[in-house]
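Note that one protein chain of the assembly has been removed; the remaining protein chains are unaltered in position.
As written, the chains take the letters A and B, and residue 1 is the first residue of each chain.
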Amino acid sequence: LFLSYAQVIFSLDTLGTIAFAISGALAAMQKKLDLFGVFVIAFVTSIGGGTLRDLLIGNQPVAWLTSTFTFSLITCCVVVTVLGRKLLVRARQQLFLFDAVGLGVFTIIGIDIALAHNLPYPSSVMMGLFSAVFGGVLRDTLCNEVPLIFREELYATPCVVGGLIYVAAHGLGISGITPLLATVFCVVLIRILALYFHLRLPTINLE
Amino acid sequence: LFLSYAQVIFSLDTLGTIAFAISGALAAMQKKLDLFGVFVIAFVTSIGGGTLRDLLIGNQPVAWLTSTFTFSLITCCVVVTVLGRKLLVRARQQLFLFDAVGLGVFTIIGIDIALAHNLPYPSSVMMGLFSAVFGGVLRDTLCNEVPLIFREELYATPCVVGGLIYVAAHGLGISGITPLLATVFCVVLIRILALYFHLRLPTINLE
Partner (left out) sequence: LFLSYAQVIFSLDTLGTIAFAISGALAAMQKKLDLFGVFVIAFVTSIGGGTLRDLLIGNQPVAWLTSTFTFSLITCCVVVTVLGRKLLVRARQQLFLFDAVGLGVFTIIGIDIALAHNLPYPSSVMMGLFSAVFGGVLRDTLCNEVPLIFREELYATPCVVGGLIYVAAHGLGISGITPLLATVFCVVLIRILALYFHLRLPTINLE
């Protein structure tokens, strides 16, 4: 590859933002919200995870406020999603893959920022998890649904497993593109296996 | 007028706080919450928008924590609303106007603070919007209703339009009372027109 590490992270971040903006816009249209609601849900789904992470770590003003890039990108995604909605609804499976890549990418970005603030490994994995899933939790809460994270087949687990891999590589001093690709690959793989085989974590019987 | 710009802002801020505290207290009484619940909802409605804005920008401790003014003001509003509830329920239309002024004022205050932190214009308009509407979103969520912002006739749009006017004036170098009054007037006007003519943003059909 001819891209630097920073360029790879930036490209993946952009990809994740797009994936989540589209998934948010589609969810809002399914709930028959008006155009403003569609934009809000797309926006919140895209930036929710990163915002929570930045607030907890103390990284303020939060990233998307300081430039117009994220704002413009999400606006474009909403316009494209609204115009191309029939195509996108049919492309469910490709979108699922897209979304899984987004999960993996946001996990990595969350961990990178946490490590840059000298947080310990467990906290860093948790910041990766929060970055990846909190946008979706907000989307589901605002759309008045039980958050996907509490009902779907292994939504958070891939982020935790991927995060552990990434943090292990960091601890072993392995850097560069390899741990990044391994993490994203692992997240996508677990998501696919979980959906295909209907894997679930066990629930506990109180009686 | 014989007031300085800071005094006008302070007066309008006070007016907005009162308007939202009353609307929160009335909503909580309608839900038959106890006295504590009425106070909490009034408080959250009043300070929710500004708190979210201050957190995202990194303006901490958030404004209402550092003095007892906001706290005392909201306490007074709750007492007055509880005692004068019959009068206030009959004065729905006047309250609606009051609330619309609050929306306009909080939009301006949010934008002013964002611009003081050198945020770009789109982010500043968004901070104005958040300041204006997030208190109401919290009120509706805590009262277990679908947020007004997602169901009522143009609740967020006037703040966005007003915010664009205010930011345009700032960009053109126009300062002082004029853009302030133009913004509030515009917000109130759109709110009234929207309610009177049942204006709505279009929803998008997924099929």
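Remarks
Here is the rule we use: contacts are C-beta pairs under 8 Å (C-beta built on N, C-alpha and C of every residue); 3 or more make two chains touch, one makes a residue touch a chain.
Please read all numbers here as calculations on a predicted model, not as lab measurements.
Looking at A:V82, A:L119, A:L164 or A:L189, the residue that reaches the missing chain in the full complex is A:L119. If you put the missing chain back, the residues of chain A touching it would be 55-58, 114, 117, 119-123, 126-127, 146-147, 149-150, 156-157, 200-204, 206. Chain B residues in contact with the hidden partner, per the touch definition given at the top, are 29-30, 32-38, 40, 51, 55, 58, 60-62, 64-68, 71-72, 82, 85, 89, 142, 144.
One rule holds for everything that comes next: only the chains that are shown with their structure count from here on.
Averaged C-alpha coordinates put the centre of chain A at 31 Å from the centre of chain B.
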